[in-house]
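For this depiction, one protein chain was excluded, whereas all remaining protein chains were kept in their positions.
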Amino acid sequence: MVIVMQQGASNQQVDAVIGAVESEGFRAAVNRGEERSVIAVLGVVDSQKVPLTDRFESLDGVERVTLISEPYKLSSRSYRPEGTVVRVRDVEIGGNRVVVIAGPCSVENRTQMLEAAEAARAAGASLLRGGAFKPRTSPYSFQGLGVAGLELLAEAREATGLPVVTEILDPLDLEDVYRFADVFQVGARNMSNFRLLERLGETDKPVLLKRGPSAKLRDMLQAAEYIMKGGNHQVMLCERGVVGFDDACRNTTDINAIPVLKQWSHLPVILDPSHSVGHTRWVPAIARAGMAAGADGLAIEIHPNPPKALSDGGQSLRPEQFLALMEQLRAVARAVGREL
Amino acid sequence: MVIVMQQGASNQQVDAVIGAVESEGFRAAVNRGEERSVIAVLGVVDSQKVPLTDRFESLDGVERVTLISEPYKLSSRSYRPEGTVVRVRDVEIGGNRVVVIAGPCSVENRTQMLEAAEAARAAGASLLRGGAFKPRTSPYSFQGLGVAGLELLAEAREATGLPVVTEILDPLDLEDVYRFADVFQVGARNMSNFRLLERLGETDKPVLLKRGPSAKLRDMLQAAEYIMKGGNHQVMLCERGVVGFDDACRNTTDINAIPVLKQWSHLPVILDPSHSVGHTRWVPAIARAGMAAGADGLAIEIHPNPPKALSDGGQSLRPEQFLALMEQLRAVARAVGREL
Amino acid sequence: MVIVMQQGASNQQVDAVIGAVESEGFRAAVNRGEERSVIAVLGVVDSQKVPLTDRFESLDGVERVTLISEPYKLSSRSYRPEGTVVRVRDVEIGGNRVVVIAGPCSVENRTQMLEAAEAARAAGASLLRGGAFKPRTSPYSFQGLGVAGLELLAEAREATGLPVVTEILDPLDLEDVYRFADVFQVGARNMSNFRLLERLGETDKPVLLKRGPSAKLRDMLQAAEYIMKGGNHQVMLCERGVVGFDDACRNTTDINAIPVLKQWSHLPVILDPSHSVGHTRWVPAIARAGMAAGADGLAIEIHPNPPKALSDGGQSLRPEQFLALMEQLRAVARAVGREL
Partner (left out) sequence: MVIVMQQGASNQQVDAVIGAVESEGFRAAVNRGEERSVIAVLGVVDSQKVPLTDRFESLDGVERVTLISEPYKLSSRSYRPEGTVVRVRDVEIGGNRVVVIAGPCSVENRTQMLEAAEAARAAGASLLRGGAFKPRTSPYSFQGLGVAGLELLAEAREATGLPVVTEILDPLDLEDVYRFADVFQVGARNMSNFRLLERLGETDKPVLLKRGPSAKLRDMLQAAEYIMKGGNHQVMLCERGVVGFDDACRNTTDINAIPVLKQWSHLPVILDPSHSVGHTRWVPAIARAGMAAGADGLAIEIHPNPPKALSDGGQSLRPEQFLALMEQLRAVARAVGREL
């Protein structure tokens, strides 16, 4: 931690800050510069203690406090330099083979779900997605089928052999979702629902953690930390677009997040091109980009009949579009030394 | 709703869209322009039905779909043009008198809480705030005292007569918080925790709804709708800063939100200058700005000893700073024809 | 400057960085921490030299480089702690009296300009604004009257006694604009047109520098530095809204910028509520907020007949609206201990 004093801060103010640093059990290395003084805080900061940044920043004469070490540990690359491979039944995520998670935004009915699952399987997807509990901006929109939707997902898994990824919204649904899901999905709106994260950390099923629309990558790794702290280290990080100033697309795909997260963390990184770009016609280009940038997986929305979808029809691929995209993705995977 | 076709869309594509519009029970008014065709969808869109925007957007030849009417109803100004006054014990929010909600970020211990409450009362605040359940970016930060914190809040209310505003994080805490709080606070991270909002909508206590850091104002009004739909119309909207590209401050205060929300909605509007700007030294200027812009209330963090605070010490006012600010605020309130 | 090494950086890498630091003439204070090493660069960094941040960041093993001292000097508060008062004829900006700059977006014709100027004067504005050279997003929009517009501005100054603020777009127009203007306005799109700034720095007329829509405050002060370096220290900083993710308003008013710039810099700070919020109906609230937050001046667009304006009609006040606003502003000015 580095404490930068204001220009013109008095010697007494500098001394008071040094005293505060030492009273917390650190050493202070002071550089009384010509323009301003800077105090480096030496020693291992135990982040389980009180928020020292705020504490020091509220002292008189302090301009700002800069943290040097990262506030996450278990999710940090240095914790497991070789990288994590998440296992879902017989599928591995984070190894050389890239996985594709495909399925409809919402589980709507039996026919739709089974057709979508079959399209996913036929094109070579590794996992099946589908929402039974849906967080919708408007209370008047379709909110999902609930447990009935989970049952349809299980039936689709039976039919295709694909493990199931599905969203959990509420701690109260934990038992239900646990019973049917192979992977818990935490949606973007819940990335900072820390109580939910903590409960998932106490389970033994993998978690697909989607990035909040305005979460810094640093914050996302701390959200992963909430899960991992409970003992569940099977976490996947999913970029799904962030807020931006342009309205050309639904979100701004933060493609930079892929190499950055791969370097900062040992956890597998997934890209969801469907939410990232938000329009069917542009999904294939962004899916290929994610593959080329080094993602360990892609989560893609497909629907047997998008104009009739109860949610996200405008960004879902039809089965034949998905089949064509998978061909392209296979070629890109090979080009970057991976398989699909 | 207006459907804009792509340039070069065929007549068949236009006709197919018209057919889809009519099959949903609407009339279609078509303008086959020289550059592109535009189809206006006439009739009352029942927003409880399927997401028509997505549906029409996924049809061939469609460039984009623009919604004309707003997706919120109960929170809209037109629903209650005269404005809503929220009542918390004998305090009214949304009338001519502007209210100040003051207190520490976290309840830390009995002395701190009682001192902060006394400072709030002495300076003329109308409501007391304090967090017993704290959502923290890092799992290693102080997470609040829980029920013990709620009890201290109740004691502070006894001592000062000020009603209590406190955050609820988790539906599982509902009974506990209900027992002690006068107002439920929904934090920025939970603005889109729709399950939580729905449960608060079934209670009879007012809700202070904070804006998510990247929520559009339109989305915030839909979040309020989730609460109001359950029958609880005692909702206050709280601007607390949004994400931005500059790191000079903790957040970007969206001061525009105040007049916009006052026009779009009948609900009282509160500004939290402490989180909005994030540094003690700049809180007074932003508090005055909020008052001058027409806020119905201000939520301000104070602490008897900020350098020792367990959270947000860097943005909390000391009692004497708060006292001085309240003087300034009284003058600004008078200047804009209100009282404090 | 602080250089943070990657976790696992080797001793050789640390030594190489120390060598690089010393070869640039600095001392290096190294903290070989348990997690990672941190190197503080001691000595006065001469910012006219090569970009050391980039240089050190490209060395092997370096995680990141953090600058401690600010990259601006002449525009820094510490350069002139007592604050700068800009003088335009007999108007002072930056003193206790707050100034209002009013006028139409574009000079359109003689009648419009004289009516607007008279409305500005009658309501108590101190300076007159109007654009003769207009930067427009579309090449098909009205581009301004050019020199003929400047002549009308001069006539309006004659008629009202109000000094004239007008935009300069192009170094090639410098002589023309210099001849007619009392203050050069640099528009948001030109904040980083460094050649233009350098030329204005060689003149003896004040400059109103508008913030670029995505410029950090730190960058804005460096833009001011480009002007001041040439010897012209009569610079005013103007916040006019920044880009944001919400489309409720034209821009996001960064109200935080006012107290931050007042602390970081000695230059007067102006708020332009018209561009910041972009809709006539919300301009008064934002103007009052700027006044309450401590602005030294406000720049407000007015037009005798907004529906007929050739630019910015949707955000201009009619004369009677402006008159009413000035009354409100006078009350707010008094409330914060200033005059108008």
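As written, the chain order gives the labels A, B and C, with residue 1 at the start of each chain.
Everything that follows uses one rule, which is that a contact is a pair of C-beta atoms (placed from the backbone, for glycine too) under 8 Å apart; a residue touches a chain by one contact, two chains touch by 3 or more.
Just so you know, these numbers come straight off a predicted model, no measurement behind them.
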- Option from A:Gln12, A:Asn96 or A:Asn256 whose C-beta touches the chain left out: A:Asn256
- Message: List every residue of subunit A that touches the chain not included in the displayed model.
- Response: 214, 216-218, 242-249, 252-260, 263, 276-277, 281-282, 285-286, 288-294, 328, 331-332, 334-336
- Message: Just checking the interface: what residues of subunit B touch the absent partner chain?
- Response: 2, 4, 7-8, 29, 31, 33-36, 38, 40, 42, 44, 66, 68-69, 76-78, 81, 214, 243-245, 247
- List the subunit C residues touching the unshown chain? 20, 47-48, 50-51, 53-59, 71-72, 135-142, 169-172, 189-190, 192-195, 198, 213-214, 219, 222, 225-226, 229, 243, 279-280, 306-316
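By our rule, only the chains that are shown with their structure count from here on.
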- Co-neighbours of subunit B and subunit C resolve to A
- How many Å are there between the centre of subunit B and the centre of subunit C, using C-alpha atoms for each centre? 31
- CA centre of subunit A versus CA centre of subunit C: separation in Å? 38
- Task: Could you tell me which residues belong to subunit A and also touch two or more other chains?
- Result: 214, 243
